[in-house]
Every structure is written in structure tokens, then in C-alpha cells.
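To start, I am sharing the structure in question, which I have written as C-alpha cells.
With one protein chain held back, the other chains of the complex are shown just where they sit.
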Amino acid sequence: MSLDLATTRRIAKLARIGLEENELEATRQKLNGILGWIDQLAEVDVTGVPPMVGTETETLRQREDKVTDGNCRDALLACAPETSGPFYTVPKVVE
Amino acid sequence: MSYTIEGRTGTWEIVVGLEVHAQVISHSKLFSGASTTFGGDPNTQVSLVDAAFPGMLPVINHECVAQAIRTGLGLNAQINLFSRFDRKNYFYADLPQGYQISQFEHPIVGKGTISIELQNGDVREIGITRLHLEQDAGKLLHDQDPTKSFVDLNRSGVALMEIVSEPDIREPEEAGAYLRKLRQILRYLGTCDGNMEEGSMRADVNVSVRKAGEPFRTRCEIKNVNSIRFVMQAIEVEAARQVEIWENGGEVDQETRLFDPGRGETRTMRSKEDAHDYRYFPDPDLLPLVLEQAWVDELATKLPELPDAKRARFQAEYGIAFYDAGVLIAEQAVADYYEAVARGRDGKLAATWVMGDLFAALNRTSNTIETSPVSADALGKMLDLIADKTINGKIAKEVFEDMVETGESPDAIVEKKGLRQVTDTGAIDAAITAVLEKHPDKLAEYRSGKDKLFGFFVGQVMKETKGKANPAMVNEALKTHLDA
Partner (left out) sequence: MLTGLTLTEARAGLAARKFSARELAQAHLDAIGRLNTALNAYITVLPEADVLASADAADARYAAGTAGIMDGLPIGVKDLFCTKGVRTTAASKMLAEFVPPYESTVTANLLNAGAVFLGKTNLDEFAMGSANINSAFGPATNPWKRKGDEATALVPGGSSGGSSAAVAAGMALAATGTDTGGSIRQPAAYCGIVGLKPTYGRCSRWGTIAFASSLDQAGPMTRSVADAGLMLEAMAGFDAKDSTSSNRPVPAFHKAVGKSVKGLRVGIPAEYRAPGLPAEIVAMWEQGIAWLKAAGCEVVDVSLPHTRYGLTTYYIIAPAECSSNLARYDGIRFGLRKDAPSLDGVYEATRAAGFGQEVRNRILMGTYVLSAGYYDAYYLKAQKVRTLIKRDFENAFENVDVLLTPTAPSAAFAQGENMDDPVQMYLNDIFTVPASMAGVPALSVPVGLNDAGLPLGLQVIGKHFDEETVLSIGGALEAAAGFTHTPSVHAGAGA
């Protein structure tokens, strides 16, 4: 499958990576090169083969329902590039 | 089909499915050990996991899994012994990970049903498609600053159950009944407090319209409606909007809309063009959730009695009517109260008192069943006083009001006020003699055939005994005196 510019623009938008128009074309070419190589997978017959996530070796452990964490606002907010009082801040979102 | 919209081109019916997000009752979050308490200081109930710091990993809360199973069992639903968590990827300021951990392909609970009852007494089954566990998002505050939105992550990562109904709902009233019934079941189970004002239960409403016999037409999703009344209103206005579009030859676009209760209208939130591409895929930080049937069975045996079963039992055990049983089981606390009053007593009389005088008193004094000034035990004792003829029904009303006011026991009130019923035949005879002596004319009239005066004499005798005479004994004795 080959990637067109509109699709490249759409996935850049989905991934929230701001690319200039010229970067979009360069990116398209680069990704297309990789996709062309990846397309060899098409020849593998996977009929009846279950997908593997890679973490199915055991079953999920469950933790006890206890409050063991939190109450570390200062430490968290100290890492933030922008805060106001006890909050993180972002440009105003209109809903 | 009772609810239809008459359009210019014919009659339309509505098709509604509901997606309810119910916050799971648990101490800590679905994948982190931070507290879930409502109303904490901003960003204090946040762990490194909830704030999605680099290298942080989710570990699932056992109780949240148990709560989902209990809920599934309460919805008569299939419990899936294999389920899995997927990531739903999108960017938003209230979503620290950039994805929500949810269950897409393999939910923990499959198909089930809820039976609902309408005003006219009709009972309908509404299908449940699935229930899955997922993370709640944080909260944005928009009114704190002119140019900024503020982010509070306290709610981020709290467990939600998303409960999806089949598109079986055909009228706004059914949607309301469905939500009330679902909330009732969740509260009975103790899996969600069902508090829509605090947002611990929220509904997304899928609405479409069609003419009879047609396949489904395009639906719109109305997001995050936060009261049952608004859900019903939103369905009405959205259905009317869609009918209008179709009748004008237009097309309804599949989109996400918001309900504005102030204006009584829905408006576009996100159109199909900027619809999300969520890129669901299995969360590689988590293993499949595999349940032991034995654990599910154990949870099933410990399930509380649910509303439908309780209602049927109340009818059978206490001989009360279907409607009354419905009122009494509406809330678990009321049902428990009623049952404490009714057990070993006259169930019908207990129902009359709880639904009548008690509810009125609670209403008047702005109390709930939990804060009732009259305990179930006290009300029961009062019914015992009626049963053993210590007081009669009329005096009981007086005793009850005193109980509401003073919180004293019925025995104490009866003693204090000397309300004990007069059952002494001598005293009754004396009262009758006194009455007859006072009214020789009436006595003569009665004896000349005016039988209706019997009631007059009963009333006078009761008055003479200050209402305390046993009415049956008064009847009996009067007959003897009058017919002598």
C-alpha cells in the first residue's frame, strides 16, 4: 500500500505532530519506503493463526483495593511546564 | 407503540439506545492506588500512574473487577471468563496517557436484560449489549481564567462501567424507566451510587427515527446527559429535529451532539469529518483478564436480593399489591425499613403506614428514610399496640405524630397521654348509660325505627370516652342497650 499526502497529513494530525508542508512530503517518502518493504508480510499465510500481543504468558494479577498512592501534588506539579495554583493549565478549551 | 411523531409525510417512531457510564464504587482507582473519594482538593488524588509519568504502568484493582462481575450478574448477563483491555487513543487535556484503557473487543460482560415498568403498568424487556471496564478522565475547569482551562486529575483513572443497551427503547418514558431501573439495580448491588448530579452516572443517548417497519436510519449520539429528565427531553427534541430534517428531504448526519437544557435543543459537538480514529489495540502493559468460574459463582451466591425478586417476594410474603411492592422496593433502604416493620406483623397494614403516614412525615420534616425520626422498630411496636388492641387506629395517628415530634416510644406516649383503649365493659356501659340519659329524644326516635341513629350513638359514646373506647366493643354493647 502506498501512502498519499492527504493520508500523511491525516496521520500527522492524529498523532498531533505539527509538520510543515515540505516536511510532510519528505515524511511521506520516508514512510512509503518502509511500507514498501513491510508489504512483504502480505505473502505470509496466517489463516487460522491467532494474534499475539506478546504478554500472554501468564494471567493478569489483581491488586487489593487499597489507597496506597496519591497525595503527591507538589512533586507532580513541580515537573509541569505551566501550572496555576493546584492545577495544570492548557489554552482555553471550548466545549 | 404509544409514542410516535406525526409528521407531514407520516408517522415516525423513535429508536433509542443508551450508553451509561457508571462510576464503580471502590476505594482506589482502576489501575492505581490513588483514592476515589469525591470532592478532594484538586490534584491530590493523583498518582504518578494517573498523571501518566514516563515509565508508569497499570495494575488492575481486584474489587473493580468484582464490581463489574456483580453488575453483570445483576443484569442477568453473560460473564466473560476471558476479557482484555485495549487502548483507545486520542488527545485531550483531561486524558494524561493520550489513551484511555478500556475494553473494546473482549468486554468482561456480554449480553443481558433489564425489565422496566411503565406508568400504565406495562412491563418491557430492554436488552443489554455489553458492559466493560474503563478509566474515567480528569476534569477541566473553564471558568477560572479568561484564556486558560485548568486541569484536575482527581477523577482520572477512576473505574467506570460502560453499560450499553440494545436499541430497544421506543419512547422517552422507556428511557427514563430504563435509567431508573438500572440505577436501582446498581444501588442495590452497591456497585455504583448512581448519583447523576455528581457525575457518578452519566448517559450517552443514541437517537434515530424511522417509519414503521423500516430498518434503522442514521443515529446521532448525544453525549454526557446528566439527569434522567434531560435524557427524556433530549430524546424528544432530537427526534423532532431528525424528523424535520428527513421530512424536508435532508439527510441526518451521523455525529456527536450536546443537549442544551437551557435552550431545549441539541447542537453539534463533533461532526463525522473530525470524528476520532481511536486506533484501538490491546494494551501491551496488561495481560488478558482471565476469571475463575468458581469466583464468579461465589460472587453470585453473595449477591443481594435484587429489586424484581424482592418485589415478588414482598407480594407473596406480605400480601401487598404489585404497585405497593414497587413503591416499597424502589430504594433498598425503604425496602429494608418496610421489611423490618412488616416482619411478623400485618404486611398490608405495615405498607399502609409506611407509604402513608411515614412518607408524609418524612416529606414534611425533610428527612430521608435513613434519617427518619421514627425507627422501623418503633413503628413496628406501634403496630403491635394496634394489634393487641391497646390503641385503636384513630389514636394510633395521634401516637405516630407524637413519635415524629418527640422520638419517644409508642408505649411511653400511650402511657404519658393516657391513650390506652378502653376495653372495660363496665366503663363502656357507664358511658352508654350517660349518653342515653342525655339524649332521651334520640333514643325514642331510634326505638321507633330510625335505625340510622345507631351511628350517632357510637359517635357520642366515643366522644364520651375521649376516643379511647374499643369501637367494636362499643358497637356490641350499644346494640344490647338499644335493643333492650
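Should a chain be cited, it is by its letter among A and B, assigned in written order, with residues numbered from 1 in that chain.
Definition applied: a contact is a pair of C-beta atoms (placed from the backbone, for glycine too) under 8 Å apart; a residue touches a chain by one contact, two chains touch by 3 or more.
The shown structure was predicted, so the numbers you read here are calculated from the model rather than taken from an experiment.
The residue touching the chain not shown here, chosen from B:S26, B:Q67, B:N89 or B:T390, is B:N89.
Taking the complete complex into account, residues 1, 3, 7-8, 10-12, 14-19, 27, 30-31, 33-35, 37-38, 40-42, 44, 46, 49-55, 57-58, 60-61, 63, 72, 75-76, 78-82, 88, 90-91, 93 of chain A touch the chain not shown. Chain B residues in contact with the hidden partner, per the touch definition given at the top, are 48, 51-60, 87, 89, 91-93, 96-99, 149, 151, 277, 279-281, 283-287.
Methods note: only the chains that are shown with their structure count from here on.
Separating the centre of chain A from that of chain B, both taken as means of CA atoms, is a distance of 41 Å. Contact residues on chain B toward chain A in their complex (touch as defined above): 26-28, 32-35, 41-51, 53, 59-65, 91, 93, 140-142, 144-153, 258, 269, 277, 279, 282, 284-290. In the complex of the two chains, the chain A residues touching chain B come out as 14, 16, 53-73, 76-77, 79, 84-93, 95.
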